[in-house]
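All protein chains but one are shown in place.
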Amino acid sequence: MPVEVWDIRPALAPMVSFVCALLVFIGGSRAGWRRFWSMSAALLKFIIVASMLPGTVGGVAYTFRFAEFAPGIGIGFRADALGMAFATVSSLLWVVATVYSIGYMKGERSLGRFFGFFALCVSATVALALAENLLTLFIFYEVLTISAYPLVVHDETPEALRAGRTYFTYTLTGGGVILLGIAMTYVVSDGVLAFGHNGIVPPDTTPAVLAILFVMLTLGFGVKAAIMPLHGWLPRAMVAPTPVSALLHAVAVVKAGAFGVVRTVHDVFGVELLRQTWLPDALAYLAAFTIIAASVMALLQDNLKRRLAYSTVSQLSYVLLGIALLNPWAAVAAVVHIANQAVQKVTMFFAAGAIQRTTGKTNISEMSGIGRRMPATMGAFGVAALGFTGMPLLAGFISKWHMSVGGFDSGMWWVALVMAASALLNAAYWFPMLYLAFFKPVSEEPTLGEARPSLLYPTLVCAVLVILLGLVSDLPGMPLSIARTAVAQAFGM
Amino acid sequence: MRRLATLLLLALLAVMLLSAVVELPAPGSPEMPFRSHVSQHYLEQGAEEVGTTNIVKAVLLEYRLFDTFGEAAVIFTALAGVLAVLPPRDRSGSGGHHDRAAPGQVTGYVVGRTVPAIVIFGTYLVLSGHAGPGGAFQGGVILGAAAISLSLGVGSDHAREFLPEHVAAWLHGAAMVVFLLFAAIGPLTGAGVFAYPSTAALPWAREWLMLFIEAGIGAASAAIIASVFWSMEGRA
Amino acid sequence: MSEWPGQLLVSVLALPVTGAALCLPLHRISDRVATAWTLLVTTVTCAGAFMVSVRVSHVGPFSHHLGGWLAPWGIELRADQFGALVGLAAPVFALVVFYGVRYSRHAVEAARRGPYDALLLINLGGLLGFSFTGDLFNLFVFMELFSLSAYALVAYGKQKVAAAASFRYLVMGAFSSLLVLFSIGLLYQLTGTLNMADMAYRLADGVPHRPVVLAFGALALGFMTKAAVFPLHLWLPDAHAAAPSPVSAILSGLVVKMGIVGLIRTYDIFQGAGGVDLPTFNMGLSTLGAIAIVFGAVLALIQDDIKLMLAYSTVSNIGYIAVGLGLFNESGLTGASIHIFNHAVIKAALFLALGALTFRTGYRTVSDLRGIGRRMPITVGALSVAVISVVGVPPTAGFVTKWYLAVGAVAAARPLLAATLVFSALVMLIYYLRIVNAFYFRPAVHEEVERAVDPPLDMLAPVVLLSGASLALGLIAQVPIGIALPGVMRLLGGG
Partner (left out) sequence: MTMLLDRADYVLAIILFLIGLYALVAKSNLIKKIIGLNIMETAVFIFIITGGLARDGSPPLVTQDTTSPYHDPVSQTIVLVGIVVAVSVTALALSLVTRIHAEHGTIEADELRGGR
C-alpha cells in the first residue's frame, strides 16, 4: 500500500497547462506570446511531474483534494505509481510536441485556438492520470474529449467536420456508457468512488451486476482505446494536423481510454474480485483479436497516417490484453506499454509530419527513396518501426517480453503466439516501407533535403527516447520501474 | 371528429368531478371542516382584534393584507400589460376618433346627469368599506365605470380632461405607493415592515391607515379601469 | 416585532412590486432616471433575496408572520430550501436586467419602455413571493403577478407572432391558474386553512378521499402546465422564442421553474394525505419527463431558429427536472432541485449570448449566423461554454444535475430511464455542434456578420459572468446541493 502524503503538486500539474490555455486564448493572436507561454508551461509542468517521480517510485502517493464536487465526492488528485506512469509520459511528450507544433503549424491560421486547446488537452490528460476517484477521472476524460474536438476539425474542411462528428459520436457515446457505469458503481458501492487497491466494487456484488458494470466501464473506455469494433473514429480523425494526430494517438486521447481500462481493472474492481469471473478472459480475447485484425487492416492502407492509425489500434490492445490477463508480468507490460507505445508512435508521427511538410507526400507509394533524401527523419522512423516489431534493445521489446512471460505464467500460451504474430505483421507493414524509402531510387523531383530543425530535432529526441526505453527502462524513475511499483501495489505484493 | 373527442373528454371530466363532489358535505351544512378552524376564529375574535364589524374587510385589510397588496399589484400589472401591448398613440395627431359616430345628444344628457351620482356612490363605497358592505376595489371599479360612461356619453376627449395623463400616470400606481408608505411606516412605529402600529401606542392610527389604503386602492382601480378602456378604445 | 430576517423577507417581496409603480411616471420624466430606479430596485431586491438564501443555507428555514398574526390566522412567509434556490438565482435576474438596459433601448420603442421596466420588476417580485410564501392563497396571488407580467412581456417580441404567442401563453396560463385556484378553494373547504403547513397537517387525518385526490390532481396539473411538463408544454416554444432575448432568459430560466417549485409545494401539502397515490403519480411524472427529454431534444435539433431551439431545449430540461422529482429518492430530488438553479444560470447565459448576436447582426438562425465566431469571439465563446453546460458535459453545472439524476435512476432500479437521460443529452450535443460548427468553422454569408464585433461591456459582462458561472458551478456544486439537501430530506420524510 502506498503511503499517502498531502501535496499540492498533483493538482498543480494540470493547473499549469490550464492556466497556459487561458493565457493563450486571451493573447493567442501574437506568436511570441503564444510560444513563450506554451513552452514555459510545458517545461514547468514536466518539472512538477518529474519532481514527484522519486517519491512515487518509493511508494508514496501524493494526494490533494480541493473542490467538493458534491457531498462525499471531491475533485481530488492523487499521484500514485500508475497515474505517474501516464502523467510523466504525457508531460514529457508535451514539451517535445510543443516544439514540434510551433515549427509544424507556422503560417497556419487560428493558431491561438490551436495552442489553447492543445494545452487544454494536455491539462485534462494529466488531470485524469492523477485523478483520485472515478468521477474526477471521468470529468477530465470528458474535458479531454471536448477539447480535442477543435483540434480534429482544425482544418475546417467538410471532411474535417465530418471526422469531428464521427469522433464525437463515438467518444461521447462511450462517455455516456461510462457515466452510467459510474452511477451504477456509486449505487453499488454505497457512495464510494475513490480508487483503492482492493477495488471499489464490494465483493458481495451479484455476478450479473458485476458483469454489466464491467462491460459498461471497459467498453466505455474501450471506445477511446479503439478496441475493435469500436475503433471506427480513429482512422477518420487522421485529417487533423500531424501534431494533433500525435497527441491523439500517442499521448492523450487514446491513452486516456486505455488508462481508464487499467484503472477499472486494478482500482475499481480489483484483481482479486475479477479473478473469480470470466470477464477479464473475454476482454483478453477481444484485445487479442484487435491486435491481429487491426494489423491486417494496417497492411491494406497506403496513406501513411492511416496505416499509423491502424497500427495504433493494434498497439493499444496490448495494454488491454496485458491488463486483462490479471498476471503481474502482463500487467507490467501493459503499464510500460503506455509509455513505450507513446514514444514510438510519436516518433513515427513526427517523422510522417516532417515528410508531409517538407515534400508534401502522404502516401507510402510515393515515398520511394525518401530515406536517402531525409536520412535523419527516416532513420528515426525506422528506429520506432523496429521498436514496434519487438527488436531487442528497443522499447517495444520490453513490452512484448513481459507480455509473453505473463502469458506463460498464467497458463495462456496463446499470448506469446499473438505477440509473435503481431511482431511479424508489424514487420510486414513497416519493412517494405523502409525498403522503399532507403533502397528504391529517388523520384525525379528536385532534392529538398532534411526537414527544418524545429521538426527534425523533436523527432530525433523521440527516437533517442525509444532506444533509452529499451536499454535502461528499469532505472528508477523510468517507465519499467514505475510500472513495477504500480503493479506491485495493484497485486498487493 | 374533433368535436366528438372534445365532448368525450368533457364527459369524462364531468364524471370525475361529480364523483368527487358527492363526497363533499352538501353546501351550507354545518359539518364542513372549515367552519371550525380559521374562519371561526375570525368570526369570533375578528371584531375585537381588528376593530371592524365587516369580517371580510378584516380579513382583507388585516389578516391577509399581503394578499390585498398582491391583488392591487395584479391590476396594476394588467394596466402595465395593456400599455405594453397597446402603447398610447400620439394624441396630437389628427387621426383621433373623429371617424366614430358622435354620441347622441340624449346619451350625453343622460350621462351628464347620472355620472355625478355614480361618482358619489363609488366614493362612498371606497371609504365605507371597513365598517359595512363595500370596499375599495368595488368602489374603484364603479368610479372607473363612471369615467367609461362619460367617455361613451360625451366622447373620451372630453372625459379625459377630468383625468389628465400626467395625473393618471401617478394615480395608476397610487395603491402601490400607498402600500410602500404603509410598509415604511411600520418600522418607524416599531411594528415591522407591513404591519399596523400597535393599537396601544397609536389607537387612532389603524383606522386611518385602513382608510388611507382603501383610498389608494380605490383611486388606483378607478384610474386603471379608465386607462385600460381608453387604450383599447377605437383600436379594432 | 420579529427578527431582521423576517423583515428582510417582507421587504424583498414588497420592494420590487411597489417599486414597479414608479416606473411608469418616472419614464414620463426621464428615461435615465427610470432606468436608474429599475436597476436600483432590482439590485437591492436580488441582493436581499440572495441574503435570504445565504441565511437559509446557514441556519435553515425561517418564517415571518405578516402583521404579527400567527400562522393559520395570518399569512406566513417562509423561506425554505427550495425557495432559497430561487433566491440564489435572483442575481441571474439582476444580470438579465442590467443586460436588458441597452437591449431594450435598442429593441423597445420609447412609449413601451415604462411598462417594460414595471413588468420586469413585478415579475421579479412575483417569482420571489411565490417561492418565499408559506400560504397557499398568497402563493396564488404571487403566481398571478409573475404570470400576468410574463404574458405581457412576451408581447414585446419584434416578430408578428409575438402577440399570438403571448395570447396562447395567456390562455394556457390562465387555465392552469384557474385549476390552482379551484384546488385552493377545495382544499380550503376540506381543511379550513390556507396555510400550507397547517393544511398538510390537517389533510393527514381522515378527510374524504376523492375530493382530496381531485384537489391534488388540479393543483398538480396546474403547476405542471406552468412548468410546461410534456405534454402541457405546447404554449412554451412559441412564447419563449417570440419574446425579446432578456425576457426569454427570464421565462426559460426562472418563470417555468415556478411550476416546479409549485409541484414541490404540492408534495409538501399532500405528503401524508390519505387516498393520494404519490408513487403512481411519481411514476407517471418521471415517464412524462423522460418523454419530454427525448421529444424536446428531437424538436430542438430540427430547428434553424436558435431561439426555438433553446425553447425546445427548455422543454427537454424541464423533463430532466420532472424525472428527478418523479424518482423521488435522494439523488433524484437533489438533481431536480439544483437544476432549478443550474438551468436558470445556463439558459440565461444562452439566451443573453444569442441576444447579443442578434443585437449586433439582426439575425437569429444558425444558417444566417455562420462565421460569427471569429467576429464576436468572447460572446460566442461564452455561448459555447453554456452549450456544453446545458447538455451536461463535465465539468459544468449541467453535468452535476445529470450525474445526480443518473445515480437516482440507477438507485431506483430504472436503468432505461438513466440511459434516456444520458443519451438524449448526447444527441443534443451532437446537434448543438451544428451551431458551434456553423459559428466557428464556416464562412460568413452576411455582411452584417462580417462587420460584427463583441457587444459593449454592459451587455458582454452579464453574458460572460453567467457562462462562467455555468462552468464554475460544476466545480462548486456543493453550494446549491448544500442548500437543497435538507429540503430533499424533509420531502423524503427524514427530517
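When the chains are written out, they are named A, B and C in that same order, and each has its own residue count from 1.
Here, contacts are C-beta pairs under 8 Å (C-beta built on N, C-alpha and C of every residue); 3 or more make two chains touch, one makes a residue touch a chain.
Owing to the predicted nature of the structure, the values given are computational and were not obtained by experimental measurement.
Peer 1: Using the touch definition from the header, name the shown chains in contact with the chain that isn't displayed.
Peer 2: Computed over the complete complex, the missing chain touches B, C.
Peer 1: Kindly state which of the options C:Val44, C:Ala111, C:Val161 or C:Ile430 is in contact with the chain not pictured.
Peer 2: C:Val161
Peer 1: Using the touch definition up top, pick the residue from C:Ala36, C:Leu70, C:Ala110 or C:Val171 that touches the left-out chain.
Peer 2: C:Val171
Peer 1: Out of C:Ala107, C:Leu194 or C:Ala273, point to the residue that touches the absent chain in the complete complex.
Peer 2: Within the whole complex, the residue contacting the unshown chain is C:Leu194.
Peer 1: Please output the residues of chain C touching the missing chain, sorted low to high.
Peer 2: Those residues of chain C that touch the unshown chain are 137, 141, 144, 148, 151-152, 155, 160-161, 163-164, 166-167, 170-171, 174-175, 177-178, 181-182, 184-186, 188-189, 194.
Peer 1: In the full complex, which residues of chain B touch the absent chain?
Peer 2: 2-3, 6-7, 10, 13-14, 17-18, 21-22, 24, 26-30, 32, 34-35, 38-39, 42-43, 46-47, 53-56, 58-60, 64, 67-68, 70-71, 74-75, 77-79, 81-82, 85-86, 132-133, 135, 137, 228, 231-232, 235-236
Just so it is clear, only the chains that are shown with their structure count from here on.
Peer 1: Where centres are the averaged C-alpha coordinates, which chain has the largest centre distance to chain A?
Peer 2: That would be chain B.
Peer 1: Averaging the CA atoms per chain, pick out the one whose centre lands closest to the mean of every protein CA shown.
Peer 2: C
Peer 1: How many angstrom lie between the centres of chain A and chain C, each centre taken as the mean Cα position?
Peer 2: About 43 Å, centre to centre.
Peer 1: As a quick test, compute the distance in whole Å between the mean CA positions of chain A and chain B.
Peer 2: Chain A and chain B have C-alpha centres separated by 73 Å.
Peer 1: So what's the Cα centroid distance for chain B and chain C, whole Å?
Peer 2: Roughly 30 Å, centre to centre.
Peer 1: List, in ascending order, every residue of chain B touching at least 2 other chains.
Peer 2: Residues: none.
Peer 1: Any idea which chain C residues touch chain B in the complex?
Peer 2: 1-2, 6-7, 10-11, 14, 17-22, 24-25, 28, 66-69, 72-75, 109, 111-112, 114-116, 118-119, 122, 125, 129, 137-138, 141-142, 144-145, 148-149, 151-153, 155-156, 163, 166, 188-194, 202, 207-211, 213-214
Peer 1: Residues of chain C touching chain A in their complex?
Peer 2: 381, 388, 393-395, 399-400, 402-404, 406-407, 409-411, 415, 418-419, 422-423, 425-426, 429-430, 433, 437, 440-442, 474-478, 481-482, 485
Peer 1: Please output the residues of chain B touching chain C within their complex, sorted ascending.
Peer 2: Interface residues on the chain B side: 16-17, 19-21, 23-24, 32-39, 41-42, 62-67, 69-71, 73-74, 76-78, 80-85, 87-88, 166, 169-170, 172-177, 179-180, 183, 187, 190-196.
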